[in-house]
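Contents: one structure, followed by commentary.
Only one protein chain is missing; all other protein chains are in place.
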Amino acid sequence: MTGPEMATDGYWERLPLLARDGASGLFPTPWREAVSGLISIAAILAVFGLVFAFLTLAERKILGRTQNRPGPNRTGPGGLLQPFADAIKMLTKEDIIPRTADRVLHFLAPVVLVAFSLIAFAVIPFGRRLLPVDLDSGVLYFFAAGAGTELAVFMAGWGSRNKYSLLGAMRALAQLISYELPLLLAFVPVIMASGTLSTRGIVAAQGGWTDGLIPRWHVFTPWGFAGFILFMVAALAESNRSPFDLPEAESELIAGHLTEYSGFKYALFFMAEYFGMCALSGMAVTLFLGGWQAPCAFLEVVPSYVWFALKLLGLLLGFIWIRATLPRLRIDQLTRLAWKFLVPLALINLGSAGWAGPLQPLRWAVALALVALPFLLIGRKLTAGIGPRIYRYAAP
Amino acid sequence: MNAVLAAIALLVLGSAAAALALRNLIHSALLLILSWLGIALFFLWADAEFAAFAQVLVYVGAVSMVVLFAVLLTRQSRADLSVTAQSRGRAAAGVGAALAVAAVLAFAVLRTPLPVPSGLRSAVTVRQLGGELMGPHAGALLLVGVLLTVTLLGAVTIAGAGRLPPDGKDQP
Partner (left out) sequence: MLGTGLLHGLKVTAKNLVGSFHDPARYVTTEYPEVKAPQPENARSFPFLVSESAADPMGTMRCVACQICEKECPPQCIYIEKSKDKKPGPDGRMQLYPAVFDIDISVCMSCQICVEVCPFDAIRMDQIFEIATTERFSALLFDREKLAKPNAYYHQLHPTEAAEVDARRQAAEAKTRAKAAKPASVQPPTAPGAKAQNPPGNAP
């Protein structure tokens, strides 16, 4: 987390780094780097832990308000202390382990899940100078960390020694594997356009503004826009969020792979889900929405991490909005959506990004047509026969 | 020998040995996955970032799923999951065959004149890797792609065979 030209940044921009260097300066020189790294890790844990806590509260309140009710408003002013009440409840609940469960797997599953979800945060640039680890193939590291979470889901389902858990875990795995492909294919055009796999390079490639007003973010290109939508749909499925929350919905197979977990381990599963949501949103912001770049040239006075936070919050609120609106998909419906709809669209999107024609408007028109037409055609074919229901006996 | 390299080697070889020794098949599979993670750590130690992350993504993310699904879908009950040698003779023959293969591989590796690294070099960047793959090794890349596509089509065909209903129409 270093960078040149620190002197030209504003005071608020430099503040987190000054704080970290000040704290690590208290230690003797051979330890300074290790302490500096530890402080970065602690900062990420603290910030995203609080984001997780208040995200659960925001979700319940927003879901409530869309359903014409207030949401939690008793604990603390306006319900602000609700996450802490939930934390106390989770910590004091009895931790029940089935007698025949595989103790090692049952214990390790939530630990591995949270661990892999957390290490994915290391390559997300939170601000101009706030990139924890600058890896050359940062995006690949991110998705490798995400692949590790699938293993933990299997361990949870198998270790519980419960046929419903196992069935739920298989379904969850089928969902996770199916949506890996659109997720990975959706951002390949971004890599092609930026020419690098490192997150720092991708954000830098989206810098600058045309006429000082319109940012050059990838979402404002036709292939980037389609890629962003594909990425968000796949991210919804990867983090087991509505409308793809079949694995954890209580009315489906009890709770799937989470059935035999109680107390703090259950809280760890949900923490891992929310961390995954935040990490995927953070990566979407980095890849498509320009990372920490400001939308207009004159808005650069606001520090870069504030812009990142605003974009991240916008995406997270979008996740909650979608949860409030859409009904759940069945397992066959969601696997069909992944393989028959999203993968072909993602492949066509790849093709449209690679094509470099002469005129920009013509190129963009062709790119749009290249994605929009299959979208309509495949969608029409897949939804054929599923029309509005005709009631034969009910009175109009 | 580096202390870090010794630790990584211990992790890889130790978990592989434990995977061989354990009776429970799922535990063996999970320890094998730990061994693959160890190999990814080895790649990281050798500054091959891309190879390390690709190793995790492919092996821990995909191949492990294949192994675990295969075990789960082909075992009828938990009793089938414990694997032991059927007799001492067979166990001895198995160990002998493995040692023979190891000897051949070791002989091949030790006899090949590998280039000795001269001093420190910068890590290979993804751009260089991409250039190598698309340039001198493009033919190999295309062949592997064709092979994988054929494998995928074959798997889909085998999985889908015999599922058509008598009237021949595909289910929605």
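Note that the chains take the letters A and B in the order they are written out, and that residue 1 is the start of every chain.
Keep in mind that, in the parts below, contacts are C-beta pairs under 8 Å (C-beta built on N, C-alpha and C of every residue); 3 or more make two chains touch, one makes a residue touch a chain.
Keep in mind it's a predicted model, so treat the numbers as computed, not measured.
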Contact list for the unshown chain, restricted to visible chains: A
Options A:Asn68, A:Thr92 or A:Thr210, residue touching the unrepresented chain: A:Asn68
Those residues of chain A which, in the complete complex, touch the missing chain: 62, 65-70, 73, 321-322, 324-326, 375-376, 379-380, 383
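The rule is short, and it goes like this: only the chains that are shown with their structure count from here on.
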Contact footprint of chain B on chain A as seen in their complex: 105, 135-137, 140-141, 143-148, 150-151, 154-155, 158, 166, 170, 173, 177, 180, 195-197, 385
List of chain B residues in touch with chain A within their complex: 26, 30, 33, 49-50, 53-54, 56-57, 60-62, 64-65, 68-69, 72, 123, 125-127, 172
